[in-house]
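The structure follows.
For this depiction, one protein chain was excluded, whereas all remaining protein chains were kept in their positions.
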Amino acid sequence: MRMIDALTRSMRASHLLVALLVAASLVFAAIGAAMGETFYLRLATEALIFAGLALSVDILLGYNGLLSLGQALYFGLGAYLSALVLMWVPSFWAAFAVTAVVSAVVGLIGGFIANRVRGVYFALITFGMAQVAAKVVYNTRALGASDGLIGVPVIDINLGIISFSSASPAGFFLFVLGVIVILYGVTAYLLDTPFGRLLIALRANERRVPFLGYRTMTLRLSAYVIAAMIAALSGALYPMLRGFVSPELLFFSTSGNAVITVIVGGVGTLAGALYGSVLLTLLKSVVGSYTEHHVIVIGLLFMGAVIFLPRGLMGIVRPAVERMLTRRSKP
Amino acid sequence: MTERTTTERAMAAHSGTAPILEVRHLSVSFGGLRAVDDVSFTVARNRITTVIGPNGAGKSTLFNLISGALRPRAGHVLIEGTDHTGEPPYRVQAAGLARSFQITNLFFDLSVAENLRQAAQILEPRSMMWRPIGASRAAHARVDELLERFGLTAKAQYPAGKLSHGEQRRLEVAVALACRPKVLLLDEPTQGMSHGDTQDTAALITSLAADVTVLLIEHDIGLVMSLSDHVIVMHQGQKLAEGAPTDVRNNPAVQAAYFGHA
Partner (left out) sequence: MSGAIEYFQFVLAPQMLIGLVVGVAVILVALGLTIIFGLLDVINMSHGEFYALGAFIALALASIGLPFWLLLILVPLVMIPIGYVVERGLIQRVFHTSERHVTTLLLTFGLGLVMEDVFRLIWGPNPYRPETPIAGGVDVFGIFVPSYRLFLIVVGAAIISAVALIIYRTRLGAMVRAAAYDRHMAASLGVPVRHVYAGAFAFGVALAGLAGVLLAPIYSVFPTMGRDFILMAFTVVIVGGMGSIAGAVIAGLFLTQVQAIVSLYISPVWSDPIVFGIMVAMLMVRPQGLFGRLGHG
């Protein structure tokens, strides 16, 4: 039996933390369903959907070291595609299939453009691309222009064994939880393969990687496409929840919120994206009940995290979980 | 420029008569300065060939041209008779050439073992790229072997950035060697090392020559004389002389240009 290295151990700690979050979510869903609750279940569903977007930001920022300020481009792409498909055929599978294929193609094109540059220029070019897309959608009448697409039908989600309506708060919450956990699982798996480790190597020292026999552009492009698909698939869930999509989903505020989520939750941990999203949604709802100026609180929290806690919430929690795992594995 | 047909190249490669590494009329300039100027030589298989010369002679630039870090303005680089001129580093690596760097170039945040695994992973089939880390058994076996050989086993889980300078220099060589290259380019592996570490590294390099061809840049003349099978002297971008260590040392031109200043 080979010794588990530090990176794999960290990833296992993330798995444990995500499992904890899933357990808490199941309890939450059970209580919510028993009480016939709607508002908070839907709010939590939205938190999970945006957690998927944050996850995609973390792949780029936490592993590849590239700050994307335009991940909303793919989130919005997925949302619009899903809305269009659902208005045509009310099938969740069709919406997901179309979103996956189209976002891979668009991600490849976007990746070719964005990965020509590095560092701060990558941040600016992703920002610029999302701006172009947002303005185009905002002005395209066929896509509902500034109103967006309204009237996305409620669909029946048929998973073979069970079938339920997207309008069922608890059912749809559990469904989104399942999708996000799968997206997390796939991402976590990929990042703990030699491919994922090469992304970490790129972040650590990009110039050495070609001498190990790898083409850096291929690696960066792969990471970018994976992130684009994760963002788009998360976005595809949005119209199922809300019944509409609007150009705001592509705006900078959407991209910016995802970055805040990752930084507060803990960059480079994947679990941080999920916890961050839940934490920020909770905070918005709690602070929002006292004052409408919750952005001040969130902004200050974010600034505090950047200055004092560059590894975010998970920077405190995960090492403790890792130590626990190490102790347990030793006889 | 001589264009060789694919067949010719393939034949040369398979006949085994082609030298493991050959450089023909290689030149590059930076803003009018001829950093490497019409340099040609061949490197014999499983021998240690050392490039020496004063600072600014163009030694590291020569390595950059051979390993694909820089594109030459003119000339050719042939590995086992196949032309790899101007190819990017990952292609040159695939042809069997690996290198170390004069300025330590590691993944400093990652552990020693992970640095080696990153480099050894190329030994695995491509499909292993998408399997869990633990599944790459050949790569892990190679890491253990190198840790042992380079005396880094005790530090395997240390971040590379926390190693001493001497250990980092050793790891730098081990990382280059991890992919089992046919040709290994070592750019001043003993740079900044203590005397004891230098001797250990020299012994290590000698032992390498059993299964890999070594092209070395080295400043310690005593080491060059004891280590090398063949010496190439560079001066102001040009090849000044080459030959057996003793011949080169007794060459008057070399003494004037190089040893005279040393």
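By written order: A and B. Residues from 1 in each chain.
Throughout what follows, a contact is a pair of C-beta atoms (placed from the backbone, for glycine too) under 8 Å apart; a residue touches a chain by one contact, two chains touch by 3 or more.
On a predicted model such as this, the values are computed, not experimentally measured, just so you know.
Novice: In the intact complex, which of the presented chains make contact with the chain not displayed?
Specialist: A
Novice: Can you work out which residue in A:Ala29, A:Leu67 or A:Leu279 touches the chain that's missing from view?
Specialist: A:Leu67
Novice: Using the touch definition up top, pick the residue from A:Ala83, A:Leu212, A:Val245 or A:Val259 that touches the left-out chain.
Specialist: Candidates A:Ala83, A:Leu212, A:Val245 or A:Val259; residue touching the omitted chain: A:Val259.
Novice: Touching the absent chain in the whole complex: find that residue among A:Ile162, A:Leu282, A:Met303 or A:Met324.
Specialist: Checking the options A:Ile162, A:Leu282, A:Met303 or A:Met324, the one contacting the hidden chain is A:Met303.
Novice: Since one chain has been left out of the picture, which residues of subunit A touch it in the full complex?
Specialist: Residues in contact with the chain left out: 61, 65, 67, 113, 116-117, 119-121, 123-125, 127-129, 131-132, 135-136, 138-139, 256, 259-260, 263, 293, 295-296, 298-300, 302-303, 306-307, 310.
To be clear about the criterion, only the chains that are shown with their structure count from here on.
Novice: How many angstrom lie between the centres of subunit A and subunit B, each centre taken as the mean Cα position?
Specialist: It comes to 43 Å between the two C-alpha centres.
Novice: Which residues, counting only subunit A, touch subunit B once they are in their complex?
Specialist: Counting only subunit A, the residues touching subunit B are 2-8, 189-190, 192-195, 197-198, 200-201, 204-205, 207-208, 210-215.
Novice: How about subunit B: which of its residues touch subunit A in the complex?
Specialist: Of all residues in subunit B, those touching subunit A are 67-69, 88-90, 93-94, 98-99, 101, 105-111, 113-114, 117-119, 121-122, 124, 128-134, 136, 139-140, 157, 175-176, 179.
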